[in-house]
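Here the structure is laid out as structure tokens; the discussion comes afterwards.
Partial view: only certain chains, each at its native spot in the assembly.
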Amino acid sequence: MIKVGIVGGTGYTGVELLRLLACHPEVSLQVITSRAEAGLPVSDMYPNLRGHVDLNFSEPDIDALAQCDVVFFATPHTVAMATVPELLQRGVRVIDLSADFRVKDIALWERWYDVKHTCPELVTDAVYGLPEVNRAKIRDAQLIAVPGCYPTAVQLGFLPLLEAGVVSKDGLIADAKSGTSGAGRKAALGTLLTEASENMKAYAVAGHRHLPEISEGLNHIAGQTVDFTFVPHLTPMIRGIHATLYSTLNRDVDLQTLFEQRFADEPFVDVMPVGSHPETRSVRGANVCRIAVHRPQNGNTVVVLSVIDNLVKGASGQAIQNMNIMFGLNERLGINTIATLP
Amino acid sequence: MIKVGIVGGTGYTGVELLRLLACHPEVSLQVITSRAEAGLPVSDMYPNLRGHVDLNFSEPDIDALAQCDVVFFATPHTVAMATVPELLQRGVRVIDLSADFRVKDIALWERWYDVKHTCPELVTDAVYGLPEVNRAKIRDAQLIAVPGCYPTAVQLGFLPLLEAGVVSKDGLIADAKSGTSGAGRKAALGTLLTEASENMKAYAVAGHRHLPEISEGLNHIAGQTVDFTFVPHLTPMIRGIHATLYSTLNRDVDLQTLFEQRFADEPFVDVMPVGSHPETRSVRGANVCRIAVHRPQNGNTVVVLSVIDNLVKGASGQAIQNMNIMFGLNERLGINTIATLP
């Protein structure tokens, strides 16, 4: 059994980790910390866990965490980078769901997050936990930076096109639509039901914090600097990201075959049949990215539709997928659940 | 492995059976029939099942069904009663999710469903599949009538009060709120998103088909005829029933203890702490009924709050719970999943 700790378990990625790990046959949940809720039974905050998780939130305690085999950070940015160095030193492997170790360009990261990075050397060591790109490195990683939700949906959708070099490096566009759980579990005006339901809007068109992460990832995949525009939208639903990706073909190619071959061995990417329109609900609660590729009117514009559950393949599920790889388990273990539909 | 067949798998209770049975460790899915969709891969209709269920819908075929150990009917009423007799004769056990065998009073059933019952003698034999009331009978049953969704939420909520005889038999009220999946998967005006979202309404106040089933159940539990009013409401959500139950105390009693003791050994009824307000989302996708009991202002009115997922504990999950009991399995097997929250 893998001894697992969670730091910052009160948010949505935290409860999703708990939901999935509680049913994982090789995991023993040891500790879940929350400074604000220390002492509270986890299931008092999340009644869906009643009868399944009987831990209490505890004060963050490095010694308790150090007895785990792996610690997940489901915290706001800057929390992980304060604690991770010591955990690594004490031999604990770390899977960080926050943004602290995702962007290799430290200066860029510091500009977007408006804070000084306290352990830039660990950023270099950290493995970007997108298994479809970095599986081999993940196996031996001590520190995983789990990709953000938008970055997962966008990079997986562009992956076959950029790797094969069949689209122009200019004019890449991601028009992404997210449910409001992406904003996290915190009191806020803009994501009240009264404000966000029966409504659709773009936000952060001038620049979203996931932009540098996605750009760096796309550049890495393409092997060159690409020109990328990212427009996120807030959609009146709880879970789900639908990324609609646009690029310009630079040669004739069988797109369907390209995508099917690229993901043939991937346990959690499902290339749908020609002409499909994947729905976010078809991945709700499941660790899957479903993708369809279109070439409207047989023109030069490629349209990729990529859907994930932002809390699963876009966060906690992918984190556990990384853990399975790191510990040599079957990659599907504990996260092979079926989306609830309707 | 239990060989399982499903008749009528295209509706919401059908896909929910598939979602749960596909992960059940003791089940081998043999056949799923649909006259309308014969030949279609199940996962073409329900993409959430891609990679998990590779059956096709097939034409209804009594011989194929007769090779199963148990057959679930997820059909509109009158379908099961046409086929069940032969299946029983051929030694197949049947779990019927429709209304065909739920009401013992045949004349009453015929009046509400406006059709002649074709095998009334089987109604007598059928066991009403509410494990919290009929577990012993379920074990040996050949034919189970799975309770309706409203009847499950309402009966479980009133159960401790009526069994203990601590409330008046007059003036029982169930004000029930259901998501629109209770209306099934069929093209209809009233349950369009445009008609049913941002909206709340009562319906069928003059009389709902679940009324005779609930009344018969409550009478059975109380051991006498009770006076019962049932007002269902359509709520702008997909899944969930919230039953708010009113009755009048006829003696002083510790309600919390009464409820906790009654359900102490029940694997799928969760009595919440004093002062709780169970939420439907806390049981979404899970086979649980969560209950809280209140006595506002310490008056004589008892208020019971009872929530279920209408497609799980109110239908497919409860059907599988019955199957587990019938085949001597751990009652929780395959249906011990945790609700997805948020």
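Worth pointing out:
By written order: A and B. Residues from 1 in each chain.
Going forward, a residue touches a chain if its C-beta (ideal position, glycine included) is under 8 Å from a C-beta of that chain, and two chains touch if they have at least 3 such contacts.
Keep in mind the model is a prediction, meaning the values are calculated, not measured.
Here 2 of the identical protein chains are placed; the entire complex in the file holds 4 of them.
In the analysis below, only the chains that are shown with their structure count from here on.
Centre to centre, using the average C-alpha position, subunit A and subunit B are separated by 36 Å. Within the complex, the subunit B residues that touch subunit A are 12, 15, 19, 22-23, 46-52, 181, 185, 197-198, 238-239, 270, 272, 278-279, 281-286, 288, 290, 337-342.
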